[in-house]
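Omission of a single protein chain aside, the complex is shown with its protein chains in their original locations.
Labels for the chains are A, B and C, by order of writing; each one numbers its residues from 1.
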Amino acid sequence: MTAAPLLDVADLRVHYPIRRGLFRRVVGSVKAVDGISFAIRPGETFALVGESGCGKTTTGYAVLGLEKPTAGRVAFAGADFTVATGEERRRLQRDMQIVFQDPYSSLNPKLTVGESIGEPLLVHRVLHGKALAERVAELLSLVGLRPEHATRHPHEFSGGQRQRLVIARALSLRPKLIVCDEPVSALDVSVRSQILNLLMELQRELGVAYLFISHDLSVVRHLSDRVGVMYLGHIVEEAPADRLFAAPAHPYTKALLSAIPLADPVAQRARQPIILQGDLPSPANPPSGCPFRTRCPIAEARCAAEAPALRPIAEGQRVACHFAG
Amino acid sequence: MNRYLLRRLAQSAIAVLGTVTLVFFIQRLAGDPTLLMLPEGATREDIETLRRQLGFDRPVIEQYLDYVWQLLRLDLGQSLVQRLAVGDIIASRLPYTLYLAAAALVVALGIGLPVGVLMAVKRDTRLERLLVAFVLIGQSMPTFWSGILLILFFAVTLGVMPASGVDGFHSVILPAIALGALTMATFARVTRTAVLEELSRDYVPAAQAKGLRFRAVVFSHILRNAATPIITVSALEIANLLAGAIIVETVFAWPGLGQLAVQSIAARDFPIVQGIVLLGSFVAISLNLLADILYSVVDPRIRLEGRA
Amino acid sequence: MNAPLLLVEDLSVAIGAARVVDGVSLSIAPGEALALVGESGCGKSLTARAIMRLLPPAARHAGGRVTLDGRELGALDADAMADMRGSALSMIFQEPVASLDPLMPVGRQIVEAVLAHRRTSRGEAAKLALAMLEEVGIPDPVRRMAQYPFELSGGMCQRVMIAIALICRPRLLIADEPTTALDVTIQAQILALIKRLRRETGTAILLITHDMGVVADMADRIGVMYGGRIVEQGEVFALFRRQCHPYTKLLLKSLPSLEGERRTRLSTISGTVPDLHSWPPGCRFNPRCPLAVDRCRTDAPPLAPAADAAHLAACWETARMAELDR
Partner (left out) sequence: MTDLAANPPPAVPAPAAPVRQLGYSVRAIWPFLVIFGGFVLLALFAPLIAPNDPNSQNLLARLRPPGTTARGIFYALGTDEVGRDLLSRLIYGARVSLLVAFLSVLVSTVLGTTLGMIAGYYRGWVEVIIMRLVDIVLSIPAILLAIITVAVLGPGLQNLILVLGFTRWPRYARVAYGQTLVVMNLPFVRASRFIGARTPRLMLRHILPNIAGAVIVVATLEFGLMVLFEAGLSFLGLGVQPPTPSWGSILSVGRNYMATAWWIATFPGICLFLLALSINLIGDHLRDRLDPRSKR
């Protein structure tokens, strides 16, 4: 597993200006993503987990170029994506795709699903006419739908089926990386596992890498190779999935894991959950030093003064806490 | 005074300037306005003289700046026919129009709001269907026709109301009904939509769940929340009332601005027409601003911008 | 077992021609926590709303009785029912921010709940409200009282909702997905709060949720709903140990967990939840059920004792449950 990374994100920052007053003066900024670094190898699943507002989705969009980074570098397949323009950008974008959370608004209701799935091929002038129709049929079977579905409209499909269609569209250009933004959280529990299985199978067959964005730790644990835990625009811990769930090192990761109720009353009631006090601070006005210190059960004076760096504490595990390891 | 209102104030100023500019250039759509001001059959020399007199031979930009400067001094120019200041002529007619519009507003609000609330609250009942029909009729009646019908029935047939002119309180009733009908229909529809929208919000069952009766929920929560869209529409509608007065005043021989406008168009007394249009737009813009101020009073999310 | 606090018998709710809640029966003893669990569209929320007699306009009561503390709620007139709400039974909702009137300071919204049931002065009511805000763990309650919902976080708003619901000490609290809209760490706070208040006040709880973890954490008994019906009901430990309906069993098996093997194929339930207007005849789960036989496609199975007298399931093929383990 020492292949060159497919995606290399270095010190990425996305700040939104806060404007006030008659002349929309910039009076501050929301630090949605504030200096994060990670890498994804070909064919790997890297997950970003965290609560709402932690910046995981913004990170995903910035990686794809849908959101303009304030600072930092996103290298994709060796090329600096943040500075790429014109044809080069289009070429790089062909190898990346996205699957959104809400399957209901991810497909144009006025187009047939065949037109939607074939759109990337048409736009990039890869295929047209009969060859296009054949490829669409092939993609439909790949995601477990029937080729004759191509002529139907999205409203004839259920949420789970629509998410399959969205995945088919994402696969049409044979991308190397797919950013999955909460791909199953809008789905019914009983169809969720179907989509997760499909994502895992496609990875095995096609060797595609995933940047998997989710707030659902059990899903993340099940299908990712490595996990980055985000809090207030920072990655506070990064580790191989089995390591992270077996031996979490950051107090936030520990609290997050213990906050999830287990679907087993015996085990659940034997647990002593760590309950964090208070709400998430606003990313417009983050605390000094360690972002987690205001809710951290083990915070000390040092945490307010000094922001902990992400440092390795074990094989592949990096933690941003003064007291970990 | 918060930033929101400052911004709105600036926007209103821009809108006024924009309106003035628009009116200025509309007048030049047909070449230059001297042609509009002279009676048909004027000679070439007459035209040239007037052009020079009024400064229409100068560059357009110069004329425009002059025009704006003149308006800034609240000078609307002189009537071509009566040789009086346009401002004075308008001022003498304005009270009649305001009187009529106010009466029509009473009709429109007094009927429109309760009807709208009832339509929403009594949804899918026979009463609602009845009220819907009533509102649709109000909305589809051309003002001038309903005016004529009202005169025919109450003045000519029954003889209980004056057919035209201003003569005591009685005389405003029929024109106010004719003028207010369309606005009433609009208020009723907007109120219905707003109340229905609020009825579908999560706080309604939640308020009922704490033990409030439905009536109490309507009065203490829904109406206040529904007020914002109604306020916004009110501004537009009051402005439209003033404009609608043009037709109603003609039908009822009501000596207000509307009648003046129609007479002035016929007499090609362009400065007066222009004065009325500018006044109407200024009133409309001011009403919009007023609505936004009210809006921010009602809604804490705007009032407290930046506190959260 | 002593007399139930809440007794729901054969409750049905219809939207148009579709019976979206179809003959639901359940009971809750004083102080007990019953969880109704199921996926979206299974009718669990409508069941709760029907008990409160607060159905949305499109839905209507289509049969059945609800009795609270011996009084039949359906027999009350609208005003008497309004008096029951908030004092005998109350409810909290899924979207805490949207459930508060955006134009009214939260303090006044709590005061309103007090004044709906008690003849007391505004000042007295405000004192009660303040005390209640403290009880639900809101820091700086005096300042919070004057704030508007948009100035509070989702977790804070849910605490306010809980304060409103419990201020008149109802005997039953209906909690409709109370933590679904909240983040995990906030969910943990709210669940802990509800557990604490339940211990202190002895309020019975009807918990509506789709989250098996929340159920395992909170409930004494569980009713599993599918297609508008309760398909399985039982005591929480027994039901998690052994499921007597294929839907419950497959659902639990399909959940990825925080233990066990990773990156394996998850077990699935084939097909999708049908549209509520096109439920199949017979057992409503039959098109997706691996155990379905002909009888399942024609006759709806009744909710009957399965593993023991207290563990009910609505399935003809309960005896073949072991086949699902292969």
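In the analysis below, a residue touches a chain if its C-beta (ideal position, glycine included) is under 8 Å from a C-beta of that chain, and two chains touch if they have at least 3 such contacts.
Just so it is clear, the model here is predicted, and its values are computed rather than measured.
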Of C:Arg71, C:His277 or C:Arg320, the residue in touch with the unshown chain: C:His277
Residue in contact with the excluded chain [from A:Val27, A:Val123 or A:Val266]: A:Val123
Residue of B:Ala42, B:Leu196 or B:Ala216 touching the missing chain in the full complex: B:Leu196
Subunit B residues that touch the omitted chain in the full complex: 11, 14-15, 18-19, 22-23, 26-27, 29-30, 33, 36, 124, 136-137, 139-145, 148-149, 151-152, 156, 193, 196-197, 200, 236, 239-240, 242-244, 246-247, 250-251, 261-262, 265-266, 270, 273-274, 276-277, 280-281, 284-285, 288
On subunit A, residues whose C-beta touches the chain left out of the figure: 52, 64-66, 90, 93-94, 97-98, 100-102, 104-111, 116, 119-120, 123-124, 154-155, 169, 173, 182, 185-189, 192, 215-218, 260-263
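One rule holds for everything that comes next: only the chains that are shown with their structure count from here on.
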Separation of mean Cα positions, subunit C and subunit B [Å, integer]: 52
Subunit C to subunit A touching residues, read off their complex: 39-40, 139, 153, 155-156, 183-189, 191-192, 210-217, 236-237, 240, 250-252, 254-258, 262-263, 265-269, 272-273, 288
Residues of subunit A defined as touching subunit C within the complex: 51-52, 158-161, 188-194, 196-197, 200, 215, 217-219, 221-223, 241-242, 245, 255-266, 268-269, 273, 275-280, 295
Subunit C residues touching subunit B - in the complex, by the definition given at the top: 49, 52, 54, 56-57, 78-79, 82-87, 90-91, 93, 95, 98-104, 112-113, 116-117, 148, 150-151, 161, 164-165, 168
